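Structure in structure tokens, see below.
Note that one protein chain is taken out, while the other chains of the complex remain in position.
Labels run A, B, C and D following the written order; every chain starts at residue 1.
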Amino acid sequence: MSRGSSRTIRVEVLTRVEGEGALTVRLKGDAVVDVQFRIVEPPRFFEALLRGRAFGEAPDITSRICGICPVAYQMSAVHAVEDALGVTVDGPLRALRRLLYCGEWIESHALHVTLLHAPDFLGYESGIAMAKDHPGAVTRGLQLKQAGNELLRVLGGREIHPVNVRVGGFYRVPARGELAAIEERLKRALDQALAVVRWVSDFHFPDFERDYEFVALRHPTEYPILGDRLVSSRGLDIAVRDYEAHFAEEHVERSSALHSVLSGRGAYAVGPLARYSLNFDRLAPVAQQAAREAGLGPVCLNPFRSIVVRAVETVQAVDEALRIIAAYEPPDAPAVSVVPCAGTGCGCSEAPRGILYHRYRLAGDGTILEAKIVPPTSQNQKTIEEDLWRFVEPRVHLGEQELTWQCEQAIRNYDPCISCATHFLKLSVERG
Amino acid sequence: MATTTEDAGPPGPAGGDPMRPAPFRVARRVVETHDVFTLWLEPVGGPGGFSSQPGQFDMLYAFGAGEVPVSLSGPPGPVKQVVHTIRAVGPVTQSLQRLKRGDVVGLRGPFGSAWPVSLAEGSDVVLVAGGIGLAPLRPALYHVLSQRERYGRIVLLYGARTPRDILFAREIETWRGRFDADVEVVVDRAAPGWHGLVGVVTTLVPRAHFDPHNAVAFVCGPELMMTFTVRALAHHGVVPARTWVSLERNMKCAVGFCGHCQLGPTFICRDGPVYRWDRVAPLLGVREL
Amino acid sequence: MGARRRLKLAVWKFASCDGCQLSLLDCEDELLALAGALEIAHFPEASRAVAKGPYDLSLVEGSITTPHDAERIHQVRRASKVLVTIGACATSGGIQALRNFADVGEWIPLVYATPDFIHTLKTSTPIANHVPVDFELHGCPVDKRQLLEVILATLNGRRPVLAAHSVCFECKRRGTVCVLVADGTPCLGPVTRTGCGAICPAYRRGCYGCFGPLKNPNTAALGERLRILGQSDADLVRAFRGINAGAEAFRRESESHEPR
Amino acid sequence: MPETAVETGVECAIEVADLDPLLGALRERGFTVMGPLLRDGAVIYDEVRSSADLPAGWTDRQEPGSYRLQRSDSPRLFDFTVGPSSWKRFLHPPALRLWQAHREDGGFQVVDVEPPPPRLAFLAVRACEIHAIAVQDRVLLGGPHVDPAYRARRAGLFVVAVQCTRAGATCFCASMKTGPRAGAGYDLALTEVLEAGRHWFRVEVGSERGAEVLAAVPHRAVRPGESAAAERALAGVAEQMGRTMETAGLPALLRRSPEHPRWSEVANRCLACGNCTMVCPTCFCTTVEDTGDLAGRTAERVRRWDSCFSAEFSYIHGGSVRPSIRARYRQWLTHKLSTWHDQFGESGCVGCGRCITWCPAGIDLTEEVRALQASKRRKEDRRADA
Partner (left out) sequence: MQTLEPILAQIPLFQGMRPEHLKLIAGCASNARFDAGQFIGRQGEPADKFWIVRQGRVALEIHAPGRGALTIMTVAENEVLGWSWLLAPHQWHFDAYALTATRAIALDGKCLRGKFASDHELGYELMSRFSQLIVQRLEATNLQLLDLYGDHD
């Protein structure tokens, strides 16, 4: 290949990710001249179709944005609506919400780590193909995933689009015995999660680090799942309510999507790497120890190691679930009462892939007048492209197939959830 | 708690759990038409006597797929092999269609009422069949032909959709060749090359040679076909009280527990499938009963 | 019975949340057996490997919302021996079919971020509006046991056997106390097709119809009952205009409560 | 059925505190006791471990399509009428794995997978429910075939009846002659008496087993005046019932009325949801589901409650025999009140009123029957006038 010649790395359908995305990397000689991580997902207009709906419908409607992290949507939605209505949900109800969320983390992380991401490191086309040579690891991953699903099923009614979450709490809360019934299962899952950390820590990781600005929720005592403060690795420390004052969605000429940026500072990263690096001190001892044994420091800047961080977060989620179950005392009522009133509220929670922001403006009767949803993948999109700019150049000597695969892997580091990326269209729809 | 089929007793209603199928092996399989086939079944692991009366049915189970009622189409009485002629129309019959010699099905039965062949002794016997309805009538025909001297004239009138839908075509030729039975076959439509009759089976009734005032008629086919056939028979002089039909409804248990096959006051699995026409005619006259 | 030929399975995505295809990956206990019984020939969410068609069984998720997808579904149909649609999006247009009720005039002036925006249709329509469909599996998301039955049936060359009665059957079998009768909670269970296992009433909330209408449901009678229970016309419009807004029976019922 | 024994008719009394010893005596004899509990806003039947589980101080208010629990000011334990559960849940379960089949040696073997059912004792069985059990007995045990699953559950059943001391707005057992007083079909029958500050039970002994169990529980002879007090508690219940049904000539009327316009009228309101059949204590229809695993190694058959209200119930290749809701409602009502007589020699309705209360549309079969009868009467009147 002569110097100065052009070539293009093109991935028409990104695989082993959720939703439909495509990638184009243009090279001129050894230099990258263009990177486009495109979302080819058809628009579904969620923010528009929420207008005119009752506030109580927000969790059920927004969960349909994503089949992989429906709980994240339900949680951000109920928090935003509760914020608008001036309602606080805490005590056992909040614990149950965290428990449900743990189920989603376990399920989603186990799926990504074993079935979607690990095959990249071990050279397989899929987790299923990998199962022929690594049956134990795949079975373990599936069982771990199933433990997460079990939690979702018991608490939420079903794994995908659970039905039990409502503004104010739940429709029905479990009896102690119902949760106790899954304790054994989770204890086994903890061992399995620790084994997964050991397994992935032995993978070969490309030598690639970047000085990201990480953004995650921060809670006084908890590893962040639900929370009301956002922090960054460069000193941002704001209330979730102020999200839109600091974060903006920029129109990027060469992309069909809006890129989320920190105003005046540019790209930032959300997700396991950010959460971990900003909240290492909030991890449970068992998770911290697992991280150390896996060779992770308190901050991780290599996105390829996100698989290890995900495995550590799985340990965290299982351990946390066990602690919540052990301490659980059923509340008197499954939900706190809510009275519709006019107002605007924001909610943010840590989806498996990073922070998910919702804002709703409600009319006096509780009708949604306006909705804004910023999913994690659109926040990471700019960072993913920047990763690729830096990642590809030193590797231009690689063969076409090899380089393509590595680019895909670099995207899969973010476990992108493309169906979620609802927000790349600027909508100006007024509905009565 | 596992008990094997050996403990379960014979498949029939005589003993054990009436809902538990006994394994039968496909001993022979014949393709009758593009969508109809016949299975000869033998009990797995033992002689296992099997006896039925003409017109009765079995529940046949295709492993994992489900169970369907199927009339016996072979000789009545004690047999070594149970014969069923099946039309592949639904998921289960399609699964049964794919069976090969040596494969195993589940069988419960025989169930239900029979063509009253003893009552017909001394009379002319008119069998009118439509489509797959010939299969449940065949045991009755076998019976009357084997006891030929006890009956008057024997007439088989058979209507099929097209020449290629004619069941048991070779056997029909054999019956037709007998001097002591009248056989007429008619098809709804035919392409050139078919030299047989075209029309509906009801039109065969006035042409047939039997004494309507001393005849017993057994009619089996789609419900509409039976209704019009009985009408034609009555017009010709065969009274409804001497006419029997075989009915079909959804059936899950075959023993009167599941409730599906009710037709007014009767359970088709238990009181039928063979009914005297005048007993069911008022029921069949009610829409969506 | 003899060894079966491994059938080629393809999974296709149109406008959707991916949840229905995730149901396949949620068959944790059966997944490896499934991969043994079938050749997973096209399933981007699970595998980089893509085998060429024709495919014995195509599972199609999502609705048609773009001109490009309206073309692409024909290619999928041509490449598929048996085409099964999975989920509310594919069978009724999904939640995004709410756009079908919007005033077109309000939806046309959408301003896209870039000139090369993705073209979108005015409607979100089920797959069967575009190509012949061999079987429709309902639900948002589909029930994984039902999904396995569809695959198993295809493996065995038969039609899937799925109950089609109301959610109420399932509620009563579970021993759930009727939320409509005992709490006065609006519930679409009496007119909604079973399959989910009657989850919502078991969690003390009304069914919101994610498996879509029964065949020939008496939605008018339920609408009348809900009105007596205190639901306004606007509530009723929303109740029937949800996950399966595009399903004919629900669409008609929702429209009958719209202000004139 | 419990044997009628010499003790039949003997009356004793137990104090309210002796209910737990009664439960204990039943458990000691290997019974799992099922009885009324509060759950999700209704009185349902499930396992009762102690008298504290019973819905003391609760009563219910029932109307067509509506059921509401209410606090009562009374410490009564059985101050409610029948709820959404019926005992058929335990005798004729909503879902039952009939068997499993495993492939082997080119064939398959059919094996039982359900553990043997527990020995059941039912606590607080009402008169209408005793009759409902007897109705199902005739269906599932009385014909040429016997349902072994039902037989196994029914065989050792111990019945503790509770005599109704109040009736609900949807009750009409008096019309069906199945209540309110349970006269037989029980091992023990309790009458809850709360009078003059005393809370106790009269116990009628219906069988030898009943006598044997009662002997193990602190009990005493009925004191002078107590029998009268118990009878006072039962007085007036029949008159309290909110519904009635004229049964004379009803089977014949229904046989003659398949084309009555009322069927179309009720079809406009009927949701065909099947709730009435599911809550009915005598409806026995089931379907079977056959499933197999992916590898084709294991298959099983599950039997589930079914209902004539589903279109697929009557499906034969080509379509449903009863595609219209009109035909399905007619089938249900006619079967229950007319053809049941032809099939089993009695009515299929015991007048418990569940189908009225638990119909989400509030359809009342007594009202439907009256409408069918009324137009018949109108015809007769016209004839009389002519």
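As a working rule, a contact is a pair of C-beta atoms (placed from the backbone, for glycine too) under 8 Å apart; a residue touches a chain by one contact, two chains touch by 3 or more.
Not measured: the values here are computed from a predicted model.
Engineer: I'm checking contacts with the chain that's been left out. Which of B:Ala160, B:Val219 or B:Leu289 qualifies?
Structural biologist: B:Ala160
Engineer: Which listed residue (B:Val89, B:Leu145 or B:Ala281) would be found touching the missing chain in the intact complex?
Structural biologist: Result: among the candidates, B:Val89 touches the missing chain.
Engineer: Touching the left-out chain: which of B:Arg28, B:Arg101, B:Arg148 or B:Arg189?
Structural biologist: Looking across B:Arg28, B:Arg101, B:Arg148 or B:Arg189, the contact with the absent chain belongs to B:Arg189.
Engineer: Among B:Phe228, B:Phe257 or B:Trp277, exactly one should touch the missing chain; which is it?
Structural biologist: Touching the chain that is not displayed is residue B:Phe228.
Engineer: Extract the touching residues of chain B with respect to the undisplayed chain.
Structural biologist: Touch set of chain B with respect to the missing chain: 35, 89-90, 130-132, 159-161, 165, 186, 188-192, 194-200, 202-203, 206-207, 221-222, 224-225, 228.
Here is the rule we use: only the chains that are shown with their structure count from here on.
Engineer: Chain by chain, through touching neighbours only, how many steps does the shortest route from chain B to chain D take?
Structural biologist: Minimum step count, chain B to chain D: 1.
Engineer: Report the most central chain, judged by the distance from each chain's C-alpha mean to the global C-alpha mean.
Structural biologist: Chain nearest the centroid of all protein C-alpha atoms: C.
Engineer: Counting C-beta pairs in contact, which comes out ahead: C-D or A-C?
Structural biologist: A-C
Engineer: Compare the CA centroid of chain B with every other chain's and tell me the farthest one.
Structural biologist: In terms of C-alpha centroids, the chain at the greatest distance from chain B is A.
Engineer: Let me have the rounded angstrom distance from the C-alpha centre of chain A over to the C-alpha centre of chain C, please.
Structural biologist: 25
Engineer: Just curious, how far off is chain D from chain A if you go by their C-alpha centres, in Å?
Structural biologist: Here chain A and chain D have centroids separated by 51 Å.
Engineer: Which integer distance in Å separates the CA centroid of chain C from that of chain D?
Structural biologist: Computed from C-alpha means, the inter-chain centre distance equals 37 Å.
Engineer: Give me the residue numbers in chain A that touch at least two other chains, ranges are fine.
Structural biologist: Chain A, residues with two or more chain partners: not present.
Engineer: What residues in chain B touch two or more of the other chains?
Structural biologist: Within chain B, residues 63-66, 90, 103 contact more than one other chain.
Engineer: By the touch definition up top, name every chain pair that qualifies.
Structural biologist: Touch list across chains, by label: A-C, B-C, B-D, C-D.
Engineer: List the residues on chain D that touch chain C in their complex, please.
Structural biologist: 39-42, 44, 46, 65-69, 84-85, 89, 94-95, 267-275, 278-279, 287, 289-296, 304-307, 309-312, 323, 325, 357-362
Engineer: Okay, in this complex, where on chain B does chain C touch?
Structural biologist: 63-66, 90-92, 94-95, 98-100, 103
Engineer: Could you please specify the touching residues of chain C with respect to chain A in the complex?
Structural biologist: Touching chain A from chain C are residues 13-23, 25-26, 28-29, 31-32, 35, 40, 43-50, 65-66, 69, 94-96, 98-99, 102, 106-107, 109-114, 116-118, 120, 124, 140-141, 196, 199-200, 202-205, 208, 210, 235, 238, 242-243.
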